[in-house]
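Only one protein chain is missing from this complex, and each of the others stays in its spot.
Here is chain A:
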Amino acid sequence: QVSVALKEGRVTPTELCQQCLSLIKSTKFLNAYITVAEETALKQAEASEERYKRGQPLGVLDGIPVAVKDNFNTAGIETTCASNMLRGYISPYNATVVQKLLDQGAVLLGKTNLDEFAMGSGSTDGVFGPVRNPWSYSRQYKEKSVPKSHSEDKESNWVITGGSSGGSAAAVSSFTCFAALGSDTGGSTRNPAAHCGVVGLKPTYGLISRHGLIPLVNSMDVPGILTRCVDDAAVVLGSLAGHDPKDSTTIQDNFKPFELPYLTDVSKLSIGIPKEYHAPELSGEILALWSKAADLFRNAGAKVVEVSLPHTRYSIVCYHVLCTAEVASNMARFDGLEYGHRSGMNESTESMYAATRREGFNDVVRGRILSGNYFLLKQNYEKYFVKAQKVRRLIANDFVKVFQSGVDVLLTPTTLSDAVPYKEFIKEDNRTRSAQNDILTQAANMAGLPAINVPTALSERGLPIGLQFIGRSFQEQQLLTVAKWFEKQVQFPVIQLEEVKRHDHDVFQHEKSASFS
């Protein structure tokens, strides 16, 4: 919708950019952004405006403000991964996906906050502090929360965004940008999408280039897309997908961007409901919603079947071993010599490395490096690492079997509950929380499958709940088509934020959440 508005001249890219920048300032308390690239964004907006004046926009994304998670390299803009290790690091290059967005004329507003090095499920463990869920300040949440006492500070009851791409999710959810990039290794895009009420797409592994995305787990990482509606996600996907010679793990098949049809007949669809996703910790509310969704499909004529993915419960353990092992390797590059933080210790190379890493990494990162090294020790290699790789194959095969049996798309919950208050969340450590929260999203990363979170309804506390669709490898078109149909059925409400109302602009005033496609 905004793209049409730009083409018709009802709003200009610079106006749009300035609106977003000023909204970012008034929502600073969310802590969604680490770096705001005000000057460069305005320049990009001006260039876009010129193009529109000449009637030559680069495409649908021309002039659209976007944000990027701070673990993607952005030339000339600080990239920190929310870690002391990379504070002050100005990337000399753009990650491929960032370059693609810029080539389409998108306006890069800034870098969003995350858990340090994308390790975590709350966006609470970065050096710039935790990200606050915009819904904490929504009328919907405030109406449902009962103040325990007059003196209880409303401020202290805010809920988390989920993670690790919490900043990106919060940015999209609070209307400060129209799309954001996240990364997804164990659910890091879908989890915050669910908690913040936005669409979070994890593409098939190999579809989108990882060049420039600071790696966590090379065999599972993918750039993730966060938007306010499924159509927008398809548009962004269209501009990002495709082979990249700089990332040899991208497939060479030709990718054709697609538009999503609106399904009128779902009777040919087969939806699978994996019974193992009925985890004991799943909240009653979400269970009921999941059931309602299945009924929705059934009543519309689709075939809804229960399926089994027997190794689901091992995916977290498997992830734990493979992730820490790859992390141990990927974090080895941070030694202070070529970039990033460098300790003042100068006795010897090794002691300088050790001191630099001691100072630069937080407990979570160090913990994973040490665990990873343990699992990779000669005496443990077969027992843990290779064993985990074997279990990984079993998990991936579970999905293959289910899809072979005729199921088109799987429907599962995305999270175990709605967003918890920060005070609650920090009572347990990062690893425990990750193990608890990644349970429903992790297996898709293990198998490399595309998955998407679609905001479904508000919980009793007035917070978003999302449901997840998992599709076949490289069948994003089918996956998104189903997601779009579902989105239209559930009519998820728009967040009612005072800050956004104050920035009233006809672009934001729509009965549906403002989209750009």
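The criterion applied here is as follows: a residue touches a chain if its C-beta (ideal position, glycine included) is under 8 Å from a C-beta of that chain, and two chains touch if they have at least 3 such contacts; residues count from 1.
The definition used in the following text is that contacts and distances are computed from a predicted model.
The UniProt record for the undisplayed chain lists the protein name "GATC amidotransferase", from the options "GATC amidotransferase", "Sec1 family domain-containing protein 1", "Sorting nexin-2" or "Syntaxin-71". Touching the missing chain, out of A:324, A:412, A:456 or A:477, is residue A:324.
Note that of A:358, A:423 or A:488, the residue touching the chain absent from this view is A:358. Of the candidate positions A:7, A:144, A:298 or A:431, contact with the unshown chain belongs to A:431. Among A:52, A:72 or A:375, only A:375 touches the chain left out of the display. Only one of A:384, A:425, A:469 or A:492 touches the chain withheld from this view, namely A:384. On the side of chain A, the interface with the absent chain consists of residues 89-90, 92-93, 205-206, 219, 243, 245, 248-252, 311, 314, 317-318, 320-321, 324, 328, 335-340, 342, 345-354, 357-358, 361, 363, 366-367, 369-371, 373-375, 377, 383-384, 386-394, 396, 429, 431, 435, 447-448, 473, using the contact rule stated above.
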